[in-house]
Structures are given as C-alpha cells and as structure tokens.
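A protein chain is absent from this complex, but the other protein chains hold their places.
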Amino acid sequence: MFSVTVRDHMMIAHSFRGEVFGPAQALHGATYIVDATFRRATLDADNVVVDIGRAAEELHAVVGGLSYRNLDDETDFAGVNTTTEMLAQVVADRLVERVRAGGLGEGAWGLTGIAVTLRESHLAWASYERAL
Amino acid sequence: MFSVTVRDHMMIAHSFRGEVFGPAQALHGATYIVDATFRRATLDADNVVVDIGRAAEELHAVVGGLSYRNLDDETDFAGVNTTTEMLAQVVADRLVERVRAGGLGEGAWGLTGIAVTLRESHLAWASYERAL
Amino acid sequence: MFSVTVRDHMMIAHSFRGEVFGPAQALHGATYIVDATFRRATLDADNVVVDIGRAAEELHAVVGGLSYRNLDDETDFAGVNTTTEMLAQVVADRLVERVRAGGLGEGAWGLTGIAVTLRESHLAWASYERAL
Amino acid sequence: MFSVTVRDHMMIAHSFRGEVFGPAQALHGATYIVDATFRRATLDADNVVVDIGRAAEELHAVVGGLSYRNLDDETDFAGVNTTTEMLAQVVADRLVERVRAGGLGEGAWGLTGIAVTLRESHLAWASYERAL
Amino acid sequence: MFSVTVRDHMMIAHSFRGEVFGPAQALHGATYIVDATFRRATLDADNVVVDIGRAAEELHAVVGGLSYRNLDDETDFAGVNTTTEMLAQVVADRLVERVRAGGLGEGAWGLTGIAVTLRESHLAWASYERAL
Partner (left out) sequence: MFSVTVRDHMMIAHSFRGEVFGPAQALHGATYIVDATFRRATLDADNVVVDIGRAAEELHAVVGGLSYRNLDDETDFAGVNTTTEMLAQVVADRLVERVRAGGLGEGAWGLTGIAVTLRESHLAWASYERAL
C-alpha cells in the first residue's frame, strides 16, 4: 500500500457549546496544520500515487474555503461544534468531492482512501480517515 | 474512523540486560515524548472523540506514575527490560484501565482503540496499539 | 552566555486593520506556540539559569492571560493590531514584570535578557528580544 | 501490535519524465528523511521488536546504496521515475531482502510488516507498507 | 529587537570539488528548507516588522530562481562549491537586493538585518546573517 501526504494550514476563529469545552466555550481561534494523505494500492504509469502538485492545489483550495473566517458565522456549521476532529472530516469529505469532480485528474480514480490530520498545537491533533 | 492524540513526556533512568543492548546495559536514561491516540468510529453529541482535556489529564497521570524514577527499582518491572516498545504497552494498558474506571467519562465508552508512541530521540521511536 | 527556554501555547481570535493584512482583516484566529528564553552570563549555585519549573509556571500564567479570548475585545489592545511580533513583545514585557515582582525568585536577579518567539504556523514566526 | 521506527536520510539527484512533473523534469535533487518501521505482534525474550542497533545499521546500509548519487545513472532505475513513493518501496523491499538474509538476526523472523516513509520536504512525504 | 521569519524550500542537484567533501564530490542533491529572518528595532504603524505576505513572496521568488536546477550548470556558480553555508549567503544577498529594489515596500526601509538558514537534513544546517 502506497500513500502520499501534502501539508497546508488554516487560521480560523470559533467557539464551542457544551461544558466539556471549558474556557474554549469563549470565542477563540486556532492555526490548524493540515496533512492530507492519499492512499493507493499500486502506482500509476508515472510511478506516482497522485499528481502531488495538483494534490497540493486541491488541498489549498479546500483550506482556503475555511481560512481567515469565524466558523461560528458559516452557515455550513450552524449549530455545530467545529472541533478539530470534525474539521478533519470536513476537509477529507471536501477533498473526496473534488477528487470525484476530477480535480486530481483521471489518475486519481485509483485512490482507495484519504486521511486528514489537523494539528491544533504541539500537544494535540486529530485525524479522520475514509475510503474513496 | 476518527482519532484524537495528546502529547506528554517523561524522564526516567533504567538499564537493560542482554548483550543485544550493548552500551545500554549500563545505567542510563531517556526522555520519552509520549503520544496517546484515542480511536472511535463516530463522534459523540459534542462532536468529539473524547474530552481532550480529560484525555490529557489521564495521560499526565499515567506518565506521572513513571516520571523521575529509576525503573530498575520499580517492583512492577522487576526482572524486565523496560524497552521503549514495552513502555509503550505499559502506558497504553494503564490508559485503558483508567478509561474503564471512568476517567474519561461516559463518552469514552465509544472508544474502539488506543495507540501509544514513545519517541526516545529524533532518530528512534516505538508504538503499541490495542483494541479497547 | 547561557540561556534556558520553555515552551507553551495559546489559542486566540483576532482581526487586523489595514490593507496590508489582506484576508486577515476578517475575524480569524491562531495557535501561537510560545517559546520564552531566559539569558544569563553565569549559572547560580544550583547550576541553573533559572528555576525551570517556575519559569514554565510564569510563562503559563502569561499565556493564560491571553488564551481562549478574542483579542479584539481586550481593552489592553483597543485600536491595536495584535500581530505576532507585537504579541511577542507583550509576552516578553509581561514576563519581565513577573520576574521583577519576584515570580522567579531571587535567583532571577541575575538574568540579563529575555527573548520570546511566537510560531503562528509551520511557515512563519516572530520574535522579540529585550534586556532585563 | 508493536512497532519500532528508525530514521536516516539520503541526498540524491534525479529528474522525472512526464508533463505531470512540470519543473521537476529538469535535473534536480532531494534530501529524503527516511523512516523505517518494523512491525510485530509480540515482543521477543529481550522485550524488543527488533535489535534497534542492527535495524539502524541495515537501514543505513540501504540508504548508503542510494546516497550521493544521480539516480538517473543507476542501472536499477533505468527508464523509471524515481518518485518519492517509488523510492519508499525500493527502501522497504531492500530492507526485506536484508531481513531474509539474516541481517537483523533470528529474532527478526517474528516481524510481520515493514513500512517506509520518505519525507522530501516539510510539506510532502510518501509511504509504502508491505507484509514480511 | 523584533524579527519575523518565513519558511520555504528548494530542491537542487550539485556536486562538490575537494577531498574534504568525500562522497559528496559525486553529483547528488538536496532539499533545503529555507528560513529567512527579517530584523528591525521597532514596529511600523501597522505593528509589523514587514508585510509577511510580501516577505513570503520575495523569498519564494528567490528560491524559485534556484529550485529544480543542477547548480553545477548555473553560470552564477561556475567553479564554486555551492555549499549550504554559501547558498545561505546567496539567498540572503538576493533578498537584500529585492528589498532595496522595493520588493517589500517602503515599510522595509526600517529593516536592520537579514538572516537565512538552510536546513539540508534533520542533522545539519547552516546560516548566514548580514546587516541591511
């Protein structure tokens, strides 16, 4: 099994609802270092899992749709806690949509899975992994 | 599949028995950077894998039970080589005990697995992964 | 010349005023990894630059006064762009106040300088250094 | 499941053939940080996955067979794009050959898998994982 | 004293002349992680050392002039060993030229120094620092 990972980041504001979140119930923010991993059982004719340049562009487009925003004001996330683990899923699902729309080219049809890790600090991170 | 990881560390002394360990048969020590990963198939009502604050506290309690000690003097490890891989299992098993004792709250019943990685230097690390 | 550095972090929301900031004029946020360095020409009788435990506590108190907040709402920062470089100065100056108030003990009188680095992502960071 | 990972690196020149590679079609180079992970279900009598010193030596021998070379001139890679993901497989396969030749000792018969990750920059890396 | 640092990278091929370089006399390559630090005594009216977006763009332009090349073929480096320390100076000097040509705007006139660090692996790096 092969995989290729590309890294980007996003800087957002948000707040959480629920006592479990303690001081994070107040409006605050985070830098998320975002790692997107593309999995595939075999390499293509060029010997790649995916065109890494296009993979980076697609990831950049996805994080660009979240960056420099207050997620509390986004209709997509109304009434939802935008936790690190939940945002990992959002990034992964949006990447899958883009792959299916052809964003990574025909070569990407061979991809079998995507994993996304969001690092919120040097002490904590979350991941979401799904088939494709 | 979702996961959340928290990081802590511990500083211990120990020695190893067996020629395979070479100079590490002498009393020496290590800083272990300890990453504990909690896995779960779905998020709970708060959109989290686990209360990350409590996860960090439970991990801190486990590493606190090993930190600033000479492991050669611990009865738990009498006659045992406290290698990096073995200590990864110790930390994981102790975390599981704490989860089962309710340390992470009722939400933690949905956890399906725990993985622990101990980094002994910038050049070597070991992991242990188990179901929960 | 000796130095000791301790690391902590803070997660805040803020926005910037001025066209130079582009999309960062919108309310967003950041995780700042905060490194505080204490400098001293000679070691004390215990062979330390500073009590590292107390240094970590003082830094934690300073970042705790900024964490989980929207800096746009803080009266200390009214009408001010809370850039990474400016916040590095805020953290350093607040640490100096605490050192002078005795927060690091008498041993800290020998300190000659403090430097603070705030890492806003894997791609950018800022520092401020001052005498003490 | 246990694993142990050791890190080494190699510095090579190469070029790629195919429009998908854009400017990387020109002769250029890379430092690859190489992480080799050895997996095993149980620990041996010494409480290790593998003799970590020998694991590091075997990995060093494998990367030494690629380092400080122009891969375009290597007969092993004639007509082949030596992408990061392809080189991860090369390193893993060569490690497996060495394990089977006894390079890690009899204890290594218990190994169940090997994974190799090559980091080409702070923004991109690739992995290959196989059974053993 | 304030500073702001931005990170980029470049992937090049080259060879060295001189016995001191051992196996690195052969054509090989490197990924250089490039950190450019801009120093300034006081912040400008926007509370910044430099427009960080433009600083990143200027650095990207400089590393873009070196990336994906065989430095042995560059006329700028004819008969010269393109060591890590020498390339740090090249990047710093080219950044200074761009600052003087107005690439960072009028605000950059207040800069007092530039430092550039090139990381060639997880085990070695080199820096060059100069006034501006």
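Order as written gives the chain letters A, B, C, D and E; numbering starts at 1 within each chain.
Simple rule for what comes next: a residue touches a chain if its C-beta (ideal position, glycine included) is under 8 Å from a C-beta of that chain, and two chains touch if they have at least 3 such contacts.
Please read all numbers here as calculations on a predicted model, not as lab measurements.
Only one residue in the set C:V49, C:L71 or C:A92 touches the chain that does not appear here, and it is C:V49. One of B:A13, B:V80 or B:V96 touches the chain omitted from the figure, and that residue is B:A13. Residues of subunit E that touch the chain left out of the display are 16, 18, 20-22, 80-86, 88-89, 122-130.
Within the entire complex, the positions of subunit C that touch the omitted partner chain are 1-8, 43, 46-49, 51-53, 56. Not every partner is drawn; the one left out touches subunit B at residues 7, 9, 11-14, 23-24, 26-33, 67-70, 120-123.
Definition applied: only the chains that are shown with their structure count from here on.
Note on connectivity: the fewest steps through touching chains from subunit B to subunit C is 2.
To fit its Cα atoms onto subunit E, subunit D must turn through 180 degrees, a value rounded to the nearest 5.
Should one ask which of A-C and C-E has more C-beta pairs in contact, the pair is A-C. With centres defined as mean CA coordinates, subunit B is found 27 Å away from subunit A. For subunit D, the set of residues touching two or more other chains reads 7, 122-123.
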